[in-house]
Structure formats: C-alpha cells, structure tokens
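Missing here is one protein chain; the remaining ones are kept as they sit in the complex.
Right after this comes chain A.
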Amino acid sequence: MMRTQCLLGLRTFVAFAAKLWSFFIYLLRRQIRTVIQYQTVRYDILPLSPLSRNRLAQVKRKILVLDLDETLIHSHHDGVLRPTVRPGTPPDFILKVVIDKHPVRFFVHKRPHVDFFLEVVSQWYELVVFTASMEIYGSAVADKLDNSRSILKRRYYRQHCTLELGSYIKDLSVVHSDLSSIVILDNSPGAYRSHPDNAIPIKSWFSDPSDTALLNLLPMLDALRFTADVRSVLSRNLHQHRLW
C-alpha cells in the first residue's frame, strides 16, 4: 500500500517535472534569440578622426541598395508544405496580402540584427529597397522593416527588374545614374550580374538564429563610405570568376 502510494507520488512528480521542463524549454527558445543578440558584439558607432571627417566631407554620400528575401528577411506562406524554418519558431510578423484575388498569409522572419543593421547603415547611406518580388508584398515587408523611421522610402520591385534567362536582374542605373556611389547588397549573384563591381554578396539566410552576416558587413560598409568611387574596393571582387 505504502509502496504504491510512493510510486504514484513519484509518477506525479516526474510528470510535473517534465511539464515544468518543457515550459522552461519553451521559454528558453523564445528568449534564446534575445540572449544571443545581446551577447554578440555589435558595432557601436565610434567617432571619426579629423582626417576621416575631412575625407567624408569631400566624397559623395553613397546609396545602398538592399534586397529583401533571404537577405534581410525570410518568409513562407500558407500554401508551403515544407517550410524551411524550424517548426516552432514564431514568425516576427505575419502579412496578409491579396494576390490574384486570393488572400495569402506570409510568415516573415527577420534576419538576426536586421533592425540594428538598418539603424546603423541608414546613418551612413541613403537606403533603397530593390526586390524581385511583387510590389504588394515587397512594400508591406519594407513598411514593417522601416517601422515608421522613414529610412526605406525609395523602393523598387519586380516591375523594375529585367528578366533574363529566367532570373530577375536589378539594373542599378534605374536607381542612380552615377555608378561610383551606389552599392548593392544581395544574396543572389544573378541580381547584380550587370553591375558586378558595385556588389556586396551575402549568404542567403533561412533560419539560423545565430547568423551574424549583417553584423559582419558593418565594418566594411563603415569604411566604404570614405571612398570616392566604391568600385576602387568592390572591383577587386573575385565573384566574376564564378559561373553565373
């Protein structure tokens, strides 16, 4: 009798502990991104030397063209059977868009540090969004990323791309005629095929919560604004040797 009661008590305790543990894990998963972001060394704005300040006054303010999907965000919609993100990861925001009279819900995940990245680079560059996706979706995502800071005002969409061999090419001369002061950040090399010397490639992002690719770019982008012609640095690229 005593043993059965003990066993019962133990079982209840184990069940309770398991519940508590899973709740703890759930909390942890929700917080883990915050903890990782907080732990990571970011990129604090540090003062310029007088020499650099002089130089900055001499050169033109540059334009940074940003891609959205797999560069700043990753999204999937209702219809996708196998979402690329790990199940259980909550999306940062959900967009309801009507495409061809069908309402579609997009679950959007922000790349780690994207808000910090935009906040910092908007002080250095004029930001332009250039996405190969449809305007109705792209503008909604850009609005969310902008978060009423009005830093992503200029936007270009699929209709501004040129379609060649099944891939959308982004023509930078649509954005700005002077190629010495425009930089494009894109995960797909096809997008900047016509302007390889103005490109900064970035790894495609789908779900990795510890990704720091955006932070990695900050020292480079910080230094690049001191050049008179961005191609002085960017034309040293190796990516044109690769097969498209």
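Assume a residue touches a chain if its C-beta (ideal position, glycine included) is under 8 Å from a C-beta of that chain, and two chains touch if they have at least 3 such contacts; residues count from 1.
Operating definition for what follows: contacts and distances are computed from a predicted model.
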Chain not present in the shown complex, as UniProt names it (candidates "Nuclear envelope phosphatase-regulatory subunit 1", "Bardet-Biedl syndrome 2 protein homolog", "Proteasome subunit alpha type" or "FYVE-type domain-containing protein")
"Nuclear envelope phosphatase-regulatory subunit 1"
Which of these touches the unseen chain: A:S52, A:Q123, A:T162 or A:S210?
A:S52
In the whole complex, of A:E135, A:D171 or A:D222, the residue touching the missing chain would be A:D222
Checked against the full complex, the residue among A:S173, A:S194, A:S210 or A:S232 that touches the missing chain is A:S232
If you put the missing chain back, which residues of chain A would it touch?
35, 38-41, 43, 46-49, 51-52, 55, 59, 200-201, 212, 215-220, 222-224, 226-229, 231-234, 236-239, 241
